[in-house]
Structure formats: structure tokens, C-alpha cells
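Only one protein chain is missing; all other protein chains are in place.
Moving on, here comes chain A:
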Amino acid sequence: MLSTTSYQPNYFSIDDILATQERTPCKFLQNAPRMGKLNPSTDEKDLKAGTELELPLWLVLDASAGRQMIVAPELPKIYREAYREILKADATAVDLHKFNLYFYELGSYVKYFDRREDVHNILLHTFITRFRFIMDLANNADSDPTVQNRLDMLERRLFKSGHIARTKLNTWLLDSGAPLKAANMVTNHRKRKRVDDDLFA
């Protein structure tokens, strides 16, 4: 059951392909003959060592692997210090969708570019702090459908599965000749969310 809905990248995973499309800044350590066309700013045939370019992540990953690195990868800007500080301050207030569609997927690739594990920690921290937010959203999505636009794709997947389950449960609770109701006093209480009102009225 889990394997179909839970995310597992495989070779043909569309999400994985899209995530590894991301432009990643990197610096060439060696001359790359006949690769000049990768650099649109010059007409030279060869790429010289020291050139700084933005290449797709899938290329950078393979070019930077092995003993003889062709390029030295750098962190995309959303994982750098400044952005990490924003996430540390309050991860729930952030529009992750704007950061990157595949914040966590991309993050788990690029975190190896950072030897101090700061990126790893911030990924974990972000997910954990935002979990409550996703859970509440899944339980009360009717209140404001636009909020889910602030989730990255992985969170959105979680949200969807949670929301479907919650809707089913609510239908079940209501689905009988005489649904179980909360007391009027409770429903009218100011602190109670309006959503509950609608559900149990």
C-alpha cells in the first residue's frame, strides 16, 4: 500500500527527473575540449578551467563524481546561508513552492555539496516544523483551498493523501440517518473553527 503512494524515486520517476533539471552553479576545474557551446557568453570552442556556469543538476552530479572531478558544484541559492536563516526563523511562514517545486528532492541531492551537513539539518528541520501545518491543512482544507499553493510537491502529496482520508472519515461520520453531533454549546463556542460548524451542523 505504501509503495504506490509514498515517494520512491526510480529511473522513470517524473518528479525525480523534474527535480534534477534544476540549474546548479558550478565551476570547471579542468579544460573541457569542444564544450564551448555550453557557455553562451563566448564563441570559443573549448571550455577553460575556471569557467563558472549553471548546469542542470543531473549533469553536475555525474561530472562532479569520481576521483577526477570535472566541475566543482556549488549550492543553489535557496540552500545557502541566507535562505537557511529564513527557514530556521519560521519554516511555516515560508512559501516553499516559490523556493523550489521540489525543495526536499533537490535538497537531498545537493546537500552533498555542503560538507558541514547544514543543508541536511535544514531539510529535516523544515519538514518537521511544517508537519503540523500540513496536518492541520489536510484536516481543514475547505477553509481556504489556496493555502496548499505554498507547499512543495512532496508536501502536497502528503496533504492530498491526508485530505482524502479525512474527507472519507467525515463522510462516514455524517453518513447515517442520525449523525453524531457535537453539542450546540460546543459548536457555538467562539474558539471552534467554522469548518467544524459546517461539518456537524
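The working rule: contacts are C-beta pairs under 8 Å (C-beta built on N, C-alpha and C of every residue); 3 or more make two chains touch, one makes a residue touch a chain; residues count from 1.
Keep this in mind: contacts and distances are computed from a predicted model.
J.: When you check the chain that is not on display against UniProt, which of "DNA replication complex GINS protein PSF2", "Multifunctional methyltransferase subunit trm112", "DNA-directed RNA polymerases I and III subunit RPAC1" or "Coatomer subunit epsilon" does it turn out to be?
T.: In UniProt, the chain excluded from the picture bears the name "DNA replication complex GINS protein PSF2".
J.: Residues on chain A that touch the omitted chain in the whole complex?
T.: Contact residues on chain A toward the absent chain are 1-3, 5-11, 20, 58, 61-62, 65-67, 104, 108-109, 111-112, 117, 120, 123-124, 127-129, 131-132, 134-135, 138-139, 154, 157-158, 161-162, 165-166, 168-169, 171-173, 176-178, 180-183, 186, 200.
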